[in-house]
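The complex is shown incomplete by one protein chain, all other protein chains being positioned as in the whole.
Moving on, here comes chain A:
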Amino acid sequence: MMKKPRVCVLRTDGTNCDRETARAFDLAGGAPQMVHVNQLRTGEEKLAAYQIMVIPGGFSYGDDVHSGKVLAVELTSFLKEQLQEFVTAGKPLLGICNGFQVLVRTGLLPGGRTDEISAALMANDSGRFECRWIELLVENNHCLFTRGLAGRVLSFQAAHGEGKFFAREDTLAAIEQAGQVVFRYAGAGGGPAGNYPDNPNGSLHAIAGICNPGGTVLGLMPHPERFVERTQHPNWRRGETGEPHGLAIFRNAVHYAREI
């Protein structure tokens, strides 16, 4: 049997999608382990011992100040080198929902470095937390998490209050140019959605998820870990949706990690 890549599922106060995220990696053939940020700070755990890292959804530190901000500050204050090493080594790093917010607020997305914050996840245009299933169009790019998925439309649940992807025009142009947009909210025809509720938060360019220039760090607002079993889809009784849409993302990470 092939060795299962070790997955660091990062937790802290207010993390709440950790178990289902671990479960998704488990189904995909990884060996997930819960790691509290305190364990990394004390040195009891080291990121270097893991092949994959994920920052799950939730409300880290209550999303005080900005969503994910307090954890981002903690990570860049104490674990900057470990994180940077992990990314430089090309190991898969995934941030889902709150994890995406954390990655953007550390600077690891979109730039791939912890020194500059160049994008933001702002409050939804609706002004409120909303939970609904949305469609995501997978862009054709080089992100390791979406290999083989380009052009597909995936159904995931979005559940957040601060998910509006925002960046200045030049930054937007740059990440578009570099093929760093991985997911866009899709409208009825499968094309990018400008309007609520298909675009649930008012994200610019309908951006739902982006990767770093190397395609090894992915962040997205919707929750792929909430669709790794058939009955998790709200309309599973209305017919086949095929393989649960979230699985491929986790499996891609596991396969990639096995290769490196």
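To be clear about the criterion, a contact is a pair of C-beta atoms (placed from the backbone, for glycine too) under 8 Å apart; a residue touches a chain by one contact, two chains touch by 3 or more; residues count from 1.
By our rule, contacts and distances are computed from a predicted model.
Choosing from "Phosphoribosylformylglycinamidine synthase subunit PurL", "Cytochrome c oxidase subunit I", "Putative DNA modification/repair radical SAM protein" or "Peptide ABC transporter ATP-binding protein", the protein name stored in UniProt for the chain missing from the display reads "Phosphoribosylformylglycinamidine synthase subunit PurL".
For the chain left out of this panel, the touching residue among A:Ala31, A:Ala120 or A:Val153 is A:Ala120. Among the residues A:Glu85, A:Glu130 or A:Glu176, only A:Glu130 touches the chain that is left out of the figure.
By the touch criterion stated above, the residues of chain A touching the omitted chain are 13-14, 16-17, 19-20, 23, 27, 36, 38-39, 57-59, 61-66, 69-70, 73-74, 77-78, 105, 117-120, 122-133, 157, 159, 166-168, 194-197, 202, 223, 225-226, 228-229, 231-232, 234-238.
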